[in-house]
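As you look at this complex, bear in mind that one protein chain is not there, while each of the others sits in place.
== chain A ==
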Amino acid sequence: MLRLEPRRSPSQAMVWLTPILAVLATMIAGGGLFMALGKDPVDAIYTIFVDPLLDPYSLPEIFVKAAPLILIAIGLSYGFRAGIWNIGAEGQFIMGAIAGAAVGLAFYGTAGVWLLPLMALAGIVAGYLWAMIPALLRVKFGTNEILVSLMLVYVADQFLRAMVNGPLRNPQGFNFPESRLFHDSAQLPILFDGTRVHLGVAIAVIIALIAALILSRHIIGYNVRLMGSAPRAAMFSGVKPPRMVIFCLGLSGALAGLAGLFEAAGPMGQLTPTLPQGYGFTAIIVAFLGRLNPLGIIAAGFVMALTYIGGENAQLALGLPKAAISVFQGMLLFFLLGLDIFVRYRIAPKRREVA
């Protein structure tokens, strides 16, 4: 018989090996899934994971998809490390998009380089404030932040519907529930001609690098890590849990709000009810796949974006159903969490215990 034996300290090799193993395991299990759907598994996996990298149209799209995932996951990772679970990034994403879009539409037709920064600020503030609801309720009343932040996703979604049906609806849009298309000054500049890669992609990567620096070098990052691995020790060293809750939820809310604004002012170019694509939830997978480490999250964000783009291609080329990719991504998180055991435990043959 085999048994689990705790390691003295977490295995660093395993910390980075498990995400790779999880991706491989998901490919195998996913191949089985695609076979069950009557598709050639090798062909499907190739279409999802390799084709987009070779295709000049798909490659830049990976960057466009990865940007919001990375931004949101960076924010979530701080909280997840400290045991603060913001599950409502999707809601903060929507509120950021609404606030940023409202600013852009308020100055409709006004040219100026100041407009985009103002929109970004509005997005950040809106996401931050939306995240402050679960944060303050937890600090003041001890309310569970998981449930509150999640409920607020549905509230934000309805709020978006009300906005595009009311104040922000395109006056010339034949009553379609959509905003106007943003004018040029309110759209994110494109980095490479002929693609949709916008400034937000670069900003997302820069923010991830800053987050990595803060996590490893700054006292805030140290406190976040301490709070996660030894909450009692953190309290003795002067870390105040309420402040940590507000910081972590606020940070993830602000970044999710920024990501929402980038999505509205970037690839979408307007506010529509179809803006929320579930990035706030997929980012949870990205955060874990990246081992809650900002650099890992950059890589994980690109892998996850690859499955999105590859999945879309497979829909067209192989007729693979859209939902198959969600299953695929869910499986990935399962494998990741399951394999995680090798970080803290090793498998050893069962010894006979001395009586």
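By definition in this document, a contact is a pair of C-beta atoms (placed from the backbone, for glycine too) under 8 Å apart; a residue touches a chain by one contact, two chains touch by 3 or more; residues count from 1.
One rule holds in what follows: contacts and distances are computed from a predicted model.
Student: What name does the UniProt record list for the absent chain among "RNA polymerase sigma factor", "Imidazole glycerol phosphate synthase subunit HisH", "Xanthine dehydrogenase YagS FAD-binding subunit" or "ABC transporter permease"?
Tutor: "ABC transporter permease"
Student: Pick from A:M14, A:L152 or A:M304: which residue touches the chain that isn't shown?
Tutor: A:L152
Student: Among the options A:R161, A:H218 or A:R243, which residue touches the chain absent from this view?
Tutor: A:R161
Student: Would you write out the residues of chain A that touch the absent chain, in ascending order?
Tutor: Against the left-out chain, chain A lists 3-6, 80, 85, 87, 133, 137, 141-144, 146-148, 150-155, 158-159, 161-162, 165-166, 281, 284-285, 288, 321-331, 333-334, 337-338, 340-341, 344-345.
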